[in-house]
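Only a single protein chain was left out; the remaining protein chains are all shown in position.
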Amino acid sequence: MTLQRRLWIVLLLTWSLGPLLWQLYTSFSINEALVTPFADLPQRWTFAHYQAVLTGDPPFWRYLFNSLIVGAGSTVLTLIIAIPAAYALTRSQARISQVARVVLIGAALFPYVLLFLALLEVARSLNLGNHLLALTIPYAALSQPLAILLLSSAFRDLPIDLEEAATLEGLDLWQKLRWVLIPLIAPATTSTAILVFLFAWNEYPIALTWISDSNLLTLPVAMARIAGSSIYSVPYGAYAAATVLGSIPLILLVLMFQKSIVSGLTSGAVKG
Amino acid sequence: MIKRRHQAVGLSVLAFVLSVLLLPSGLYWAQARSVERVSILMPAPFADASKELVHAFNQQHRGEIHLETIRGPLETEAISDLAISSLLLGDAPFDALLMDVTWLPKYAAAGWLVPLDRWFTAADIDALASGAREGNRYNNSLYRWPFTADMGLLYWRTDLMEQPPKTPEDLVQISRALQEQKRVPWGYVWQGRQYEGLSCVFLEMIDGFGGFWMRPDKGEIGLDRPAGVKATTWLRNLITSGVSPQAVTNYAESEALQSFKMGDAAFMRNWPYAWAELQKPDSAVQGKVAVTTMVAEEGVSPTATLGSWGLALLQTSSHQEATAEAIRYLTSVDSQKKLYLGYGYTPTVQALFLDPELMDVNPILPDLLEALEHTKPRPQTPLYAQFSDVLQRDLNGVLTGNQSPSDGMAEATSTSKTILRSAGEVMP
Partner (left out) sequence: MTALLIPAALLLGLVFVVPMLRYVWLSGHADSVLTGLVAIPNQGANWVRLLNDARFWQDAAQTLRFAVVSVGLEILLALAIALLLDQRWRGRGAVRALTLIPWALPTTVMALGWRWIFNTPYGPLEQVSGLLGGPALNILSNPSISWLATVFGDVWKTTPFAALILLAGLQTIPSDLYEALKLEGASAATCFKRITLPLLQPYIALALLFRLAQAFGVFDLIQVMTGGGPAGSTESLALYAYLNAMRFLDFGYSATVMMGSFLLLISLCIICWICLQSLQRRLGRA
């Protein structure tokens, strides 16, 4: 590997991870070290910020738990609705699938934050506020475009004779889906599931307006609330600790599933 | 025949034994179910300060009422957003709310509050200090009972000067002199960020120059009048002349406090809570600080922005009597004394300001009483949030050098007038 390439790689990694590493450093530093970083301090490391964040009320792990529930629920609901729809799309007439694709791409482009007011009214009238599982409904709806596009292209890639063979063996539609087709598109399903999970975990405006009970907050909303909460003169140590704790689950997720994520996004790009 | 009678006796004995066993537990269960759970949303510092009071209340009302406080964010706008968000969703998880004085008209107009007139008499109101009586009514109903009486104060360094300044000119002169003698890096630190604190600072200055911000009932805006432009220019000049650091345009209360605490400034504008912070062992100005009312021009009475927090009862509460009871308790004279002695929260009852026990602990109490005589609430209208938002944007624009004082005030006035006009279209 050439020196030049090595340099670029180092630059890239510094760019991508630098800010996070800085937060890591900040989270372990005492307040004086943050305010006067070049002073000579005998003891500049502390766990106090993490203590403050973890022993808060409610405790930090609660937010991670809430986000997990919402993420998992949204993923399941999305797949239940999107898989049959994606299959139906591939077996429909060309006109319908054309129109559907345009509609779905348009919906995927839409900045959904503009929907928050109407969705808030929905939450108000149907009493869906402050219920974690109720959030899965708008999330599943917003994930449909991406999910259907990815899954339908996966279905389309399956050789038609496999399906014909299954029909000849006497399997009806649901049996075909359950035993033959869905297992075959497992990689695409995994990619879609991860991407939907990430979206649900990171979503902010709808979670902000639908949940107000502090015990039910998802992680992004909890972070924003922490941002407005400080009573200290220099709150940044605690903020940094919260940032680090909030990032860990996602970093793990990305590292574990990076191949799925990449293939999902790239195949979406290529087929889209 | 005999067997059936045995059966009957046996059954009645069984029934008797069961009822004897179940009755007490049934009573206990019925009583446990009747414990009313009351929760009050408060910014975190207030919730922490009230812990002992809440505990004492629960002891006193064991078996009847169980009170708990919910800790919310500190920033006024943040906790208001949270409360509004809960109220809009319809099922607020709290019965009462510790609200800032500026939210009252909006919440009352939205129909979220219960009038407190039936729990607080005229005698209760008379016992309050004059400043604490403001900002609790809307449309002639009492909606909020004050918890602490906050007002804007000018903090000054007793080791750097004999007497605090009385006029804006004095403040600038003293600061410049001190800065030239290198006794202090900055003259005056205050809140210049684009947020509610800036509106508080500005109200004191525009009134101090003899003007007014707005009169909602008459539909008049005083921002672009001479006093408004003078106040804006004065604030801007603090920065350009170096009396205040450029960074003050991003300061909230905590940044100004941090700066003053480290000894970096001769003057600070802040709320009464800052006093206790400044007496802590890690403060560089411990014992060298006093407070006074904000500066005002010759012949103009000084103004202290009213910043009191008070408790309001929500319509959606199913325990209104119990909550009112809790509110009375938390704001009783005893509670106020404890809060003051323990946490420095300004009392609301007039008599406490002259209490020798309290004055012993904190010598600035008479100054707080004097400042309370000069408090002024911010414009009381349900649309206050919008007017304040407009002022904050344009004023911060002037302070950061983005536009001139007269342009900034002209723009703020025209936007405010537009808001008034649209409101006029809604409510004839």
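Letters A and B mark the chains as written, and numbering starts fresh at 1 in each.
Note that a contact is a pair of C-beta atoms (placed from the backbone, for glycine too) under 8 Å apart; a residue touches a chain by one contact, two chains touch by 3 or more.
None of the values given here were measured: they were computed from a predicted structure.
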If I'm reading the header right, one chain is hidden. Which shown chains does it touch across the whole complex? A, B
Residue touching the undisplayed chain, where the options are A:48, A:72 or A:141: A:141
Positions on chain B contacted by the hidden chain, ascending: 77, 80-81, 84-85, 88, 106, 109-111, 193-195, 246-247, 249-250, 382-383, 385-386, 389, 392-394, 396-397, 400, 402, 411, 415, 418, 422-423, 425-427
Which chain A residues touch the hidden chain? 1, 5, 8-9, 12-13, 15-17, 19-20, 22-23, 26, 34-35, 37-38, 81-82, 84-85, 87-89, 91-92, 96, 100, 103, 107-121, 137-138, 140-142, 144-145, 148, 198, 201-202, 204-205, 209, 219-221, 223-224, 226-227, 234, 236, 239-240, 242-243, 246-247, 250-251, 253-255, 258-259, 261-262, 265-267, 269-270, 272
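The criterion applied here is as follows: only the chains that are shown with their structure count from here on.
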Where the CA atoms of chain A average out and where those of chain B average out, how many Å apart are those spots? 38
Residues on chain B engaged by chain A in the complex (per definition of touch): 44-45, 70-75, 77-79, 82, 85-86, 88-93, 254-255, 257-258, 261
In the complex, chain A touches chain B at residues 57, 120, 123-124, 127, 129-130, 208-210, 212-214, 225, 228-235
